[in-house]
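As you look at this complex, bear in mind that one protein chain is not there, while each of the others sits in place.
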Amino acid sequence: MPTNTKTLYQNYIVEEFRIQKEPFYIPVSDEIEIFEAAYKSKIPILFKGPTGVGKTRFVEYMSYKLGVNLTKINKTNKTKSKNDDSTGIPFITIACHEDLTASDLVGRYLLKGNETEWIDGPLTRAVKSGGICYLDEIVEARKDTTVLIHPLTDHRRILPIDKKGELLEASEGFLLVLSYNPGYQSALKDLKHSTRQRFVSIEFNPPPVDIEAEIIHHESGLDKATSMQLARLGEKIRNLKDQGLAEGASVRLLIYAGKLISSGINARRACEVAINWSTTDDLTLQQSINEIISALFP
Amino acid sequence: MPTNTKTLYQNYIVEEFRIQKEPFYIPVSDEIEIFEAAYKSKIPILFKGPTGVGKTRFVEYMSYKLGVNLTKINKTNKTKSKNDDSTGIPFITIACHEDLTASDLVGRYLLKGNETEWIDGPLTRAVKSGGICYLDEIVEARKDTTVLIHPLTDHRRILPIDKKGELLEASEGFLLVLSYNPGYQSALKDLKHSTRQRFVSIEFNPPPVDIEAEIIHHESGLDKATSMQLARLGEKIRNLKDQGLAEGASVRLLIYAGKLISSGINARRACEVAINWSTTDDLTLQQSINEIISALFP
Amino acid sequence: MPTNTKTLYQNYIVEEFRIQKEPFYIPVSDEIEIFEAAYKSKIPILFKGPTGVGKTRFVEYMSYKLGVNLTKINKTNKTKSKNDDSTGIPFITIACHEDLTASDLVGRYLLKGNETEWIDGPLTRAVKSGGICYLDEIVEARKDTTVLIHPLTDHRRILPIDKKGELLEASEGFLLVLSYNPGYQSALKDLKHSTRQRFVSIEFNPPPVDIEAEIIHHESGLDKATSMQLARLGEKIRNLKDQGLAEGASVRLLIYAGKLISSGINARRACEVAINWSTTDDLTLQQSINEIISALFP
Amino acid sequence: MPTNTKTLYQNYIVEEFRIQKEPFYIPVSDEIEIFEAAYKSKIPILFKGPTGVGKTRFVEYMSYKLGVNLTKINKTNKTKSKNDDSTGIPFITIACHEDLTASDLVGRYLLKGNETEWIDGPLTRAVKSGGICYLDEIVEARKDTTVLIHPLTDHRRILPIDKKGELLEASEGFLLVLSYNPGYQSALKDLKHSTRQRFVSIEFNPPPVDIEAEIIHHESGLDKATSMQLARLGEKIRNLKDQGLAEGASVRLLIYAGKLISSGINARRACEVAINWSTTDDLTLQQSINEIISALFP
Amino acid sequence: MPTNTKTLYQNYIVEEFRIQKEPFYIPVSDEIEIFEAAYKSKIPILFKGPTGVGKTRFVEYMSYKLGVNLTKINKTNKTKSKNDDSTGIPFITIACHEDLTASDLVGRYLLKGNETEWIDGPLTRAVKSGGICYLDEIVEARKDTTVLIHPLTDHRRILPIDKKGELLEASEGFLLVLSYNPGYQSALKDLKHSTRQRFVSIEFNPPPVDIEAEIIHHESGLDKATSMQLARLGEKIRNLKDQGLAEGASVRLLIYAGKLISSGINARRACEVAINWSTTDDLTLQQSINEIISALFP
Partner (left out) sequence: MPTNTKTLYQNYIVEEFRIQKEPFYIPVSDEIEIFEAAYKSKIPILFKGPTGVGKTRFVEYMSYKLGVNLTKINKTNKTKSKNDDSTGIPFITIACHEDLTASDLVGRYLLKGNETEWIDGPLTRAVKSGGICYLDEIVEARKDTTVLIHPLTDHRRILPIDKKGELLEASEGFLLVLSYNPGYQSALKDLKHSTRQRFVSIEFNPPPVDIEAEIIHHESGLDKATSMQLARLGEKIRNLKDQGLAEGASVRLLIYAGKLISSGINARRACEVAINWSTTDDLTLQQSINEIISALFP
């Protein structure tokens, strides 16, 4: 197997995908420790949880943090490094969907003048650069995509590039992270055991009210008291699941409401357009949510 | 991430998509304020409502209005601007359908002489030009299209161009607006929560009779009295929904009838061909509508 | 938007699609007036009705008539015109089916030597030439085709050519005409309200017996008396719908029988092969039709 | 419309498809007269009937016969003609199936050196050469194929070549003939009325025993007596339909048996391998057929 | 039709597909005589029967035998022949499957330098070379493949090459042989009557115990006594069909067991891995088969 191709590609082309600024993230449990331990042992990670609880934000945060750690180590070791400034390790997100082909991930040949030229896909770039590759909503992917990651997630850590007849060994720092919403799954779209048993799993839930309020305040610029009211609204709407609400209002929608209120829109109207109508089309549920809004913003 | 590509593309190629003349639009509620507040906060917007209530007209109006506002600000600031004349900000509409691919939106390589040349798709042009991109009837789109807009509609505001291995950061004024008809949705074609919870929602309903009459009068050139009769006809037909009418007559059909009457066609006959037969194939419903027509145009 | 491209394309390439000779057409109702009024107001038209009642013939007739009217106006105005001879306006028919792609309508790039060359599709040619584009059996079309005509059928009157990144404004005389057979529609294949509410609708029914006899006589060269018998046969077969006949014999089949009789085939045998066997495979219905034939041609 | 392209293509390229030798055909009814009358009036023809009753043989016979008639006329008129020898008019068969595309019929562009070159498909060649185009088992065709023949089968007699933007007018002698097995049709695969009402229909049934015996004798070289026994066997097997036999033994299988017997295979064994096993997999029906064989060939 | 192309292609390119060595085959019935008679009369042949009973071996044997016969005739006639050594006639096998296109069989254009070059598919090569073309498991083929063979299997014996606009007449010795497993067929995948009634049918069943033992002995090198025990095992397992076994153990699996035993693996263990586990996943049936194994190999 090729072992000297690693150095060649390591710091190449994906520089721009490094996160430059620390993302705002408040840990809820020991998720940072689990992530760091798995990363150290090269164990791929699966995020389980509903929409809008901060899975993407967390993996961005970790890719930044792991890069900063690395810089510190390099400085301590007095090694000269290109990454003297604090930046994350390479970070590549791929939103999965039914039409994403293996070629979209791995790369393809393009006609350039009289020659066909090979263009690496995002997964190949991540594998070469030694960064984190985040496959968002993996169950939406086609089966060929899912199968493609198998040799990357066992002891082999290789990516077969069939079209070039190559086996690419993953760089040192490479890790695959997947996200998955168990609430969505149907019989047709489930994660096969031969796939899911290649990952440790971190479960995500909506943050507690006080943390959510702090996030709303930080992200929307709204005052702390009203932010807390919005966080309470979010919590109460999530309790409507028993009445048939498919999914509660995400932190994102609460932040939207906060921003509209900051822009001068009346609080009840802001909650209506940003939260109520964006959460459900059901008239009865809209009525229930409106009552909660009226109670919290009299 | 690339930050200096913005200036490069900002006023490039999409000039022709700016609306030159103020579209005729009569606001029904506070939709203009909500839209402006969301636009200022870079919150994507979802339009919910039935066919023909003026959603497309409204987004055209807003793209014109936002451009004029901008020109005024530039003038006040005495900055030299290419847009001295009042024109809208760039505006790009995409009608979604099952066969619209991600490449249709983002762009593709074309063979030109001996080289492949990249051609930006409409979404990429909108993202570069800092205008409004309007995805009409989003639930008709394929899943890969829907997923494509996710990173454009959260804090990242980026468009990944997989085929070029690029991440494109949205220009300052860019906003995504979607339309969606909740009455149409089936289990198969619904907007996923991971998509809809990225938008504030503005609901649209048919305008009140007096506003609708004014629109008919303005658009068809028909006299005000007959326009009011057509508006009343529209309102009465919408009430037939309880008798099984799938969708009432849109403002557009009422305007068509107005135009035919202006052209000299008998009012009852004009209502028959422009409204009744275009609204339903059901013989019983056609009979009911004919009776309403006869009552209003004796 | 581009406004000076109109003159450029107006009399270009589609000359050959102009109908040179007045088609034989006998009006049944005020369909000519409705069509002319809608054409004048640029309102798209939907033809509703069963197979073989003359929808295609009527739109051919109108495209001829509108061209002749235009020539007269030009002569009156003493303008020099390329169309001094009486010919129709440009007329382009497109038979819709499941595999008709948007590219088939709009155009595509073809490799020509070392360059890719753009070839306009039939819809684009119609839009440029300012003629009538007739989409036959629109419900058979794929959704992307249906959606494509939306911006052509509202106040915008534009055709987006995604692959070229262009918006093409329709020429002055352009009009879209669709045909649609409500009897055929299933739940799967129906015209969406967002599509049908963009058209005024003209309903077509089989012509009355005397008009049908005149058509048969004119088209087949058969004597008037036998033509009347064939027209009566057509009327009686249509009454068999209550006995389960899916669709009656079209005018076309009656003309076929007329031609076979003119060629010397026995009248009853001609009706059998041209009408009975071409209308149904059901043995009982064939028996019923045979009895009607025997009664009319003893 | 182009009128002078006819002469250009008339005797071009399809020479090789002319049938050189009179096919063996025994008429059962007035099918030859009907065919000639329809051909003269340019009325397309639909053959209805089960497998193996001689539909293909009949259309081959007619294409030969029409060519010979034409030669005679030319000789009588003392015109110099390329077809001095007796040969058929051009004859092109297309076996329809689900994967036959419109391009397969009409033609396509092929890359040849640095240019794309247009290659006519079989339907285009037939339309140009003025011969018979036989679409075998039309209901197996995809919808785009079916729709393609509509403008060829009404008063227009044109073939739109979308990819070239051309309308091709059919040459003088062109006729479309379709075959169709009503026994096969399911709800999914039926001939639409808008298609079938463009044809006169000739029904085919298995020939009477004496004609079938003559055919077997002629085609297999078997003596007349044994040929009659095989014809009787065919008739008796067809009567098994009431016992669940999907389709009886075709004339072709009877001829096969005749050939095997002529080659020295025992008559009962020849009937078993050529007729019984090729007609059904059902053990009970095989038993019944074996009993009939034993009775006829003791 | 082209008649002089035959000589041109006859001994071209497919030389390598001739079988050089007489395949080991023991006839069970008169299958050799039937095959030779059908081949002489150019009647296509259908093999009916389950997996692993020797259908492929038989057609290989016949293609060898027919070639040797031909060589003998040539020698007797003192004609100089390229095939002085005994070899089979050309023999081409095609395993049918759902994704096998007509182009895979007939050929396709390939870009070679600046020209597109036509490459014959395997069926075209067989048609040109005058050999046997064996379509294995024909019901797995797509409909376009099945339809393609129709003109090759009636009196025409032609292969239409649509993409080149050619009709290729089959060479003298060409014959089409199909295989088909009636036990497999479902309603969806059945051989249409219009296809199957073009063939004589030879039925295959597992050979009698003594012949099977001889085959096992010959192929695996195992002693005769143990080979007989394996043949008995095969027979007994086939009787388990009444207990739900989908398909018995094929001769091939019995030979595998023989080889493993020859390699020193214990007989019961060899039967377990080569026969029992390869025949079924059902635990109860595995138990039954194990008992039979234990009884025969105590």
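For reference, chains read A, B, C, D and E in written order, and residue numbers begin at 1 within each chain.
The rule we apply is simple: contacts are C-beta pairs under 8 Å (C-beta built on N, C-alpha and C of every residue); 3 or more make two chains touch, one makes a residue touch a chain.
Small disclaimer: the values here were computed from a predicted structure and weren't measured.
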Quick one: which shown chains sit in contact with the chain that's not drawn?
A, E
List the residues of chain A that touch the chain left out of this view.
1-2, 30, 33-34, 37-38, 40-41, 43, 46, 48, 101-102, 109, 111, 114-116, 142-144, 146-148, 150-151, 154-155, 160, 162-163, 165, 167, 182, 185, 193-194, 196-203
Contacts from chain E to the absent chain lie at residues 13, 16-17, 20, 51-52, 56-57, 93, 95-100, 104, 110-114, 119-122, 125, 136-137, 140, 181, 184, 246-247, 249-250, 252-253, 256, 259-260, 262-265, 269, 273-274, 277-279, 281
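Following the convention adopted for this analysis, only the chains that are shown with their structure count from here on.
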Show me the overlap between the contact partners of chain B and those of chain E.
none
Same residues or different residues where chain C meets chain D? The copies count as same if more than half of the interface numbers are shared.
different
Separation of chain A from chain E, taking each centre as the mean of its C-alpha atoms, in whole Å
54
Residues of chain E touching 2+ other chains?
none
What is the shape of the graph in which nodes denote protein chains and edges denote touching chain pairs (line, ring, star, complete, other)?
line
